[in-house]
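Note that this complex is displayed minus one protein chain, with the remaining chains in position.
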Amino acid sequence: MNSLLSSFVKNVIVVFLFTTCLSTFLYSQDIALGESLYKANCASCHYLGPEEKKLIGPGLNDEIFEEHTIEWLYKWIRNSAELIESGDKVANELYEEYNKAVMTAFPHFSNQDIDNILEYIRVGPPEVTASNEQVTTSIEGSESNTSLYIILSILLFNIILLVHVKNTLKNAASVERTNFFASVFYWLKANPSVIVFASILIVFSGMKGCWNTLSTIGVAQNYQPEQPIAFSHKIHSGDNGIDCNYCHHTARSSKHAGIPSVNVCMNCHTYINEGAITGKEEINKIYEAVGFDPNTRTYIPNYDQKPVEWVRIHNLPDLAYFNHSQHVNVAGLECQTCHGPVEEMEEVYQYSKLTMGWCVNCHRETEIDTDNPYYHDLHKEWIDKYHGEEVTVDMIGGRECAKCHY
Amino acid sequence: MNKEKVIYGLYGDDDVILDAVKTIRSKGHQVNEVYSPFPIHGLDNAMGLKYSRLAICSFIYGCIGASCALLMFWYIMIYDWPMNIGGKPNFTLNENMPAFIPVTFEMTVFFGAHLMVITFLIRCGLYPGSTSKSPDSRTTDDKFLMEIHTSGDEKEVKKIKDLMKITGAEEINEK
Amino acid sequence: MKEEKKYYNSLNHNVENINKANEFDEKLPLEAMMENADTLSASSTTRRDFLKFLGFSSVAATLASCEAPVVKSIPYLNKPEEITPGNPVFYASSYFSENVFGSLLVKTREGRPILLNSSHNPLYGGGVNARCQASVLSLYDSNRLKKPLKNSSETSWNVIDREIVQKLKNSTKKVVLLTPTIISPSTQSLIDLFKSKYSNFNVVVYDTISKNAILSANYKSFGKRFIPTYRFDKSDFIVSFGADFLSEWLDPAHARQYTLNRKPENGKMSRHYQFESLLTVTGANADKRVPIKLSDQPKYILRLYDFLLDLANKKSIKTSKTQHDDIIRDVANELWLNKGKSLIISGSDMIEMQVVINAINQLLGNYEKTISTTIHSNVYSSVDDDIINLTSDMNNNNVDVVMFLNTNPVYTLSDSDSFKNALSKVSTKISFSDSLDETSALCDYVCPDTNYLESWGDLNPYTGFYVLQQPTISPLFDSRQVQDSLLKWMGRDDIYYDYLRNYCKNNISTNWNKILHDGYHSNKSNNNSLKYIFKDKIDNNILSKSSDIELQLYLKSSIGTGTHANNPWLQELPDPISKVTWDNYLTISPAQARDLDLKNWHVSNGALDGDMVNITVGKKTIKCPIYIQPGQAYGVLGLAFGYGRTEVGKSGQNVGVNAFSFYNNFSNAQTENIIIEKVPGVHEFACTQNSHTMMGRNIVKETNLANYLKDPKSGNKQFLLHSHKGNVKPSELSLWEEHERDVHFWNMSIDLNACTGCGACVVACHAENNVPVVGKEEVRKNRDMHWLRIDRYYSSDMTKEIAKKEGVGAVEMYKKMEEPSDSESLEVVFQPVMCQHCNHAPCETVCPVAATTHSREGLNHMTYNRCIGTRYCMNNCPYKVRRFNWFNYSDNTQFDYHMNDDLGKMVLNPDVTVRSRGVMEKCTMCIQNIQKSKLDAKKERRKIKDGEIACACEKACDTGAITFGDAMDKNSRVSVEKKNPRSYYLIEELNTQPSVFYKTKVRNKKV
Partner (left out) sequence: MKHEASIREPLIIGNKSLHDISEDIAKPIETSANKWWWSLFLLSALAMLWGFGCIFYTIGTGIGVWGLNNTIGWAWDITNFVWWVGIGHAGTLISAVLLLFRQKWRLSINRSSEAMTIFAVVQAGLFPLIHMGRLWVGYWVFPLPNQYGSLWVNFNSPLLWDVFAISTYFSVSLVFWYMGLIPDFALIRDRAIKPLAKKVYTILSFGWSGTAKHWQRHEVMSLVLAGLATPLVLSVHSIVSMDFATSVIPGWHTTIFPPYFVAGAIFSGFAMVQTLLLVMRKVVNMESYITIQHIEMMNIIIMVTGSIVGIAYITELFIAWYSGVEYEQYAFLNRATGPYWWAYWAMMTCNVISPQLMWFKKLRRNIVFTFILSIFVNIGMWFERFVIIVTSLHRDFLPSSWSMFSPTFVDIGIFIGTIGFFMVLFLLYSRTFPVIAQAELKTILKSSGDNYKKK
């Protein structure tokens, strides 16, 4: 029990540690910083909106500033428990109201940090997020296709119409009509070379067809396996707006995005034990795994814990080295760029092809962050070499074999 | 009464039929076809056949082959995915050209040869399953067959048959 | 070390989390793996990410529902903080085995130690030798015991504890613990506690290879049994009599010290004379090497002493003439010139000899200058008689209980039979061996000790130098650390970890975390220098008996005393000198082989075969192959320890013959009644090198210090091409416009003067790059897979000059050149050769599918998954460094080494692909490290620091022969090296423009 709580605290610390370290360089715009901090630390318990919308704690919006003073908020956020101990009235009321659930302490938050967070809370969430764009574009894609079909069908219809008109006219002129197919047959007989050409054509198109089908082997796009727990990214990431990095927090630091360990789930689900859609059923699976008794809110002592066996969706072949931190941290890509609109997926599926061609094309197009001091001496050279045009990944060897294969 | 007739004259020797063709044409008759087991030199002139343009085709095909090859090199080695391979310069096509010459040549020959042969087969209407036009199967062995189409005018037919006889035909039949 | 810092930080947050229980709260799902068939098959297919063995695991099981196999991802339940799946964590720890100490930095991935680096602590601390490097694989040895054994059937600890405690209580006679020198203070105190608990308990120290001579000699000279610490870096003149101090004498650190004073750039180098019988690594590196018979060693030493006395105008001891008097005279003079800056040592096991050596060093005033009597080396301490007394004790039924800790007397004692008899008389025999060996097989109880990478511990190798050992992985099996066992048997219920911490707190330092983080703690040695008290005169009649055939027993740097004999990496590591793998053999000088009509010959596929002989020492006879070794003294045979294990596991079983059976009275020099006779039979060797001379080519460039000081480019003549531009370097005559190179240009410099040829780098490369082990048969076919090989060349009696002078024809000349010199003047050079990463690479041009291409960072990329295996690149490589996967080397019962069992595979580096059959592979300059460091730099938005990236070989090289870095960065070490007048490219004529360059070897010969 004790160790678990401590490890939970530790987790929060870790989560916080890199969020701060990565956010140090975008220190200037503090709302952004506030947002990242909020999503990383608060979003899991606090909905960004009217107080009535309760997750674990109350929903947060500018109302809080009416209810509480900044100083009080500092105290509360840093260590609510202390505040309660001290016998602060407001604090104790809250404590009672949220049936004695202590809010996580963030002793390491600087005033600056807290200000940022509060600032973010005051302003509220920005309207459009990158993910939505993603989706719309994809939809447009499909639309353009359908329109094409429509046009084609219209053309076809016209042709048939014309033929019909021709025939009727012939009838009218009482021109003797030969059977269409018969005439074709004769004509073919007359010049057999056509057959040759036709057959060649067929053969080649056949080969092309085979090639295409072959090239789709092993491409698992839209792979959407059944998961042991019906975990909905839509609810967590979409509706509750929990930042991807809260659970997949190693994505910025390591080659693996990492699947959250159960204790990360427990950070929230210690308190939330009923889901919007599936009720208790799915959440209980977590409790089963980790041995937690939702009624007594306690961990069953020396319980034989069994890990959750998630089904892996994105499988790169072992011969390809892929590093999340390279793309998320250094390149600063959105998770959605490769994983698609996860925050809208009830059940996650493989959004991208994940073929080498797919990787390489992105490397061909994506511009590198030339401001990174890593490239310090090269800026000038590049400017006169490429005449200021953008420097893409492949220009600095992003297409070389052993960048991914070793 | 105006039914068209075809007259076949079967000869036993290539020189004989060659002379025959010459004389018959000099008499102002049209020799439609000659079936022979092997090429007879000068026969095409004697029959007044047009000169065959296969060679020119082949040349054109060859050129196509060469240009395809060069285009492929440029696209693959220079444009689409340039790589530093052993420090060899692949900045422009001609810098790297020496390495491309062998394959360019091969492609040229490949196109030239195959496309020409295909053309030949098509022009001659030769393809698996097509059957021989020759009315007499001996023409692939040691006999030479002359074929003349006439308007079914008796006198005319007669004249041709005589001509054939004179020029040394072994058999003459008509249909 | 960055990662180290990170680890330290996490310490700050919560000290507790180093506690091993907490850190590895996940059980290794290993047992599960063993049960689950799907899992097994899957684990065999996974190449890169070995995460499955710990928390974040993926298990494949084909489901009917979908076409591709479904891969499961299993997250931790509670993720330990300092583990980020995919990032390495480094721990400072240390290694002590076979009396060799090394202080380590252990690289772990997902909780698995996968690579050991020397932590290069500032003090004497030994570097990491090949055996230490490879010991990480021994951790994953499938031969280790899974549970404690009682009468060789598995049982539980409770049973063991109950019964043993019972036995101990009931024992009336002696209870003996047989152990090698214990340098762990806490363990020592623990043992004392044990003594106090069981009065009849006593410890017998038994070092497999005895240094009794030095210890006793020092007792005579200084009145204390101790081993001093030597400072080769402070000695300008070194004389060694058969002491192989660069490889196997007292301390691997000596190699590092030695090279510190061998840098011609400093304008001076130590001069090193080696008098030895066999050709050792040390002899190969010496400036002057004199092959002498074992029995002559005393003569020479005394002679030298005599000359020195003469120089010191002291009274001479009459000594007889030797056949190298002139040389000894020079040595004496030079020693006299370098008084206090010289060092003279001997590998002899004769106490009298070591006394003389001490006397000489005393005479030269080397003590406290190049030899310290204040700081002692604690790694050896055994007294030879102890074990003999123990045997007799056991024979006389004076022993009730005997416990074996890290000792294997049944294998290592010369008369093991009598020991076996004695042992059979002991009622209770307990072994702590972590796997069944010759001794534990005879024991009633085997209480498997944990591997050192799984255990806590502290070591005190040198006076005032205290290091900690910490677990880097939770115990893989149901084994228990010895100390814990002892505590239990004392009836205490605390664990050794607490005991250790208390001990450390009370006796060493209160700042436990600091020691743990740095890996060591040092305090000024308080004991003052010892006084030289040896008075009685040295007489000249202590000469050992000589016979016309003598036998020297030696240690191979690969196998040592045979503790790691089951380690395939070590078995496949070629001997530095003979380049033979998977074997020991009787080395013999060419001349003597001719006389005895013994032969080595090459068979049609180039492999080496040899005659068999029966060698008899005293009563014992062994049948073994002979290997003709140039440079060996006439009349001396050599045989390596550590082979002929009969109880060790699949790799080491019955490889070679057991030399310990000749290790009579603990002397490595057997000079009496030795008979050798040729017997029918042919032995098949597996050598990695079958031609031994440079054939008069400019491959290893060499010069002498004197010439070097005159002209730094001496011996390194620049090859010039005659061209329209005049005489130019090949690289200046490029036909083509060069490809641009911006971000980096990775280069490597190899200093042939610093390379001692030890081979640690080869093992490190194995570990870092998942290089497969292919076994004797394949090596014999010249298909070893080493990405990095160390070429060894002998000098030949025939050179172009001689040929010209004597008018020898070309054919004749080359024939002669192939023969290594048979004279005393034989010289040996080493040259590590890996992929040279040519910037005009012949291999790249010829690959039809562009599987090997060049990066703009100057690296030669080999793309395994693109390779179709035409082997054209291999043929066209002038350095022959490319390696082809002739078979599937992983998951193939034909190659039943670590890559064929799931346990062994835990050592694989997750960042490097395991190559499949039919593809080419080669040195990548550890591109995985390059990429990682680049990424780190980019993440931290900074430039790469010089030295931040180190190839495995560089890290392993204790003498700093290898330097890797970015040549674009003008002040990186490698760019500096590049300008060094000693630098040159291998086969520069070809203008392959390598990224690897070598630095001329400089000897300090007398002119």
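Some notes on this structure:
As written, the chains take the letters A, B and C, and residue 1 is the first residue of each chain.
Convention: a residue touches a chain if its C-beta (ideal position, glycine included) is under 8 Å from a C-beta of that chain, and two chains touch if they have at least 3 such contacts.
The structure presented is a predicted model; accordingly, all values stated were derived computationally and were not measured.
Here is the thing to keep in mind: the chain we left out touches A, B, C in the whole complex.
Interface note: of A:I300, A:V360 or A:L378, the residue touching the hidden chain in the full complex is A:V360.
Between the chain not shown and the residues C:W157, C:Y532, C:Y634 or C:W886, the one that touches is C:W886.
Only one residue from B:S132, B:S151 or B:N173 touches the chain missing from this view: B:S132. Only one residue in the set C:R871, C:K945 or C:K1005 touches the chain that does not appear here, and it is C:R871.
For subunit B, the residues touching the chain absent from view are 15, 33-41, 43-44, 47, 49, 52, 54-55, 58, 62, 72-73, 76-77, 80-81, 83, 85-86, 88, 96, 99-100, 102-103, 105-107, 109-110, 112-114, 116-117, 120-121, 123-134, 137-142.
Subunit C residues in contact with the hidden partner, per the touch definition given at the top, are 602-606, 689-697, 699, 778, 781-784, 789, 791-793, 810-811, 814-815, 831, 833, 842, 845-850, 866-872, 874-876, 878-880, 882-888, 917-920, 986-987, 989-990, 992. Although one chain is not displayed, its contacts with subunit A can still be listed: residues 211, 215, 219, 355-357, 359-361.
Convention: only the chains that are shown with their structure count from here on.
A straight line joining the Cα centres of subunit A and subunit B is 66 Å long.
Averaging Cα coordinates per chain places subunit A and subunit C 50 Å apart. Residue positions of subunit B touching 2 or more other chains, listed in rising order: 83.
Shared contact sites, meaning residues of subunit A that touch two or more other chains, fall at 400.
Against subunit A, in their complex, subunit B makes its touches with residues 81, 83, 118, 121-122, 125, 127, 130.
Subunit B makes touch with subunit C in their complex at residues 83-89, 91, 95. Residue ranges of subunit A in contact with subunit B, taken from their complex: 192-193, 196, 399-400.
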